[in-house]
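Below is one structure; the comments refer to it alone.
Removed from the display is one protein chain of the complex; every other protein chain stays in position.
And then chain A:
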Amino acid sequence: MSEFLPSGIQAILPDIIQLVYLVATGIFIVGIKRLGSPDTARSGNQLAALGMLIGLVVTLFDQQIISYEYIIAGIVIGSAIGAFAAKKVEMTAMPEMVAIFNGFGGGASALVAWGEFRRTAPELFAGQEIATIGLSILIGSITFTGSFVAFGKLKGFISGNPITFPAQNIFNAFITIVGLALVGWLTFDPASQLVFWIIFGIALVLGVLTVLPIGGADMPVVISLLNSYSGLAASMAGFVINNNLLIISGALVGAAGLILTNIMCKAMNRTLGNVLFGAFGGDNGDSGSGPAADTDKTVHETTAQDVAIQCAYADKVVITPGYGLAVAQAQHVLKEVVDKLEKKGVEVKYGIHPVAGRMPGHMNVLLAEADVPYDQLYDMEQINPEFKSTDVVLIIGANDVVNPAAKTTQGSPIYGMPILNVDEAERTIVFKRSLSPGFAGIDNALFYEESNQMFFGDAKETLQDLSQALSNL
């Protein structure tokens, strides 16, 4: 493209490109900043997209770029696939979608490094260049396969339980060190194709092996971490082709991903090391992953009429929704129930645990889809002091995030995780299909409390019944 320009402009083109990159960087920073508040988030996202477009267009003027067939074909194909997926995906499937997009991003970074390696004669590489290529391949490939395993686990193609083999952590640590050592080797012997391929292979396997042992309940943390990796991979690719825009935006995403990972770990009272190496959830021997088998404990079952009466005559009702609500697509019926209660003068609030759903903040997105105004949504810290003055808590499709075992049962896998203190309320009513344990695979003592009632059934059907019963009051 550059050969069409007058020679005067061509001479200063590299500087112009760099200046435009600087503008794009500024736009990214403002965009991410605006993503931090509900009122400006949408414009922030659009700004970031604009920054990307500007960066991409100006790159096409790069004097090294002389062939456009592959570029145009690639962009058309990729856009079609991406746009189709983004339009089709259900909001409940958002974590899977983010995971798989992540994988593609990481994969692309590894490919960029590989392409540079192929293009340049090995003896022309300086040591540090080959080191960045090696690291880029490593991080990009781990992100690629790791994200696909995370996707498979969330979709249920791969068991959500931790998949482990003996001495797994030691083995993973070992091949990580081998991978890094080989990157070091490559800097001394850049011509060695074999070493290059072994690094590539190790990275791809390592991505699978690090995510397989992680249980379904920890998947949000893993996705966020992989998101961080994909940023780092982009940044490394920037080191490889010496491009500041890539280095900066990649670093921004890498840091943002780490912060989010940390926030999520705190919300579940887990450390990152624990998540990565702990193989938590599902088949932890003592936690009992099967249906609750304790026959000596009894639960109180209730009916739609009874729930309707209790709610309608309450002063204050708090709703704590979980993934079960989302899966049943019951958000809209729930909104109907809440509207009816509010008409009767009941104060209704939603208490949202930070990791309700399958990703932090996922539940907020799902409720937003049902037009629940976000000033009715309360975070865990805001709502917890209010349970003492709450008459009825409706727990719909949520389980682990209200499990008092987190406070009382030392040795429980979720012990220490901050939860919604629903047991402090006068009455709790659990909407659930059965007594089976939730995502973390552990029994819930709340179900057997004196103040708790169980309303069995599909979230949508039970809420419809409740709505009907409220109308009949």
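Just so we're on the same page, a contact is a pair of C-beta atoms (placed from the backbone, for glycine too) under 8 Å apart; a residue touches a chain by one contact, two chains touch by 3 or more; residues count from 1.
By our rule, contacts and distances are computed from a predicted model.
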Among "proton-translocating NAD(P)(+) transhydrogenase", "Acyl-CoA dehydrogenase family protein", "Hydrogenase maturation factor HypA" or "ABC transporter permease", the UniProt name of the subunit that does not appear here: "proton-translocating NAD(P)(+) transhydrogenase"
Of A:L60, A:A191 or A:L473, the one touching the omitted chain in the full complex: A:L60
Touch with the omitted chain, as defined above, among A:F239, A:Y323, A:F387 or A:F447: A:F239
Residue touching the undisplayed chain, where the options are A:A73, A:A167, A:A181 or A:L473: A:A73
Residue ranges of chain A at the interface with the undisplayed chain: 28-29, 31-33, 35-38, 41-42, 44-46, 48-49, 52, 55-56, 59-60, 62, 64-68, 70-71, 73-75, 77-79, 81-83, 85-87, 89, 91, 94, 97-98, 101-102, 104-105, 107-109, 111-112, 114-116, 118-119, 128, 132, 223-224, 227, 230-231, 233-235, 237-260, 263-264, 267, 352, 354, 357, 359-362, 364-365, 368-369, 371-374, 377, 379
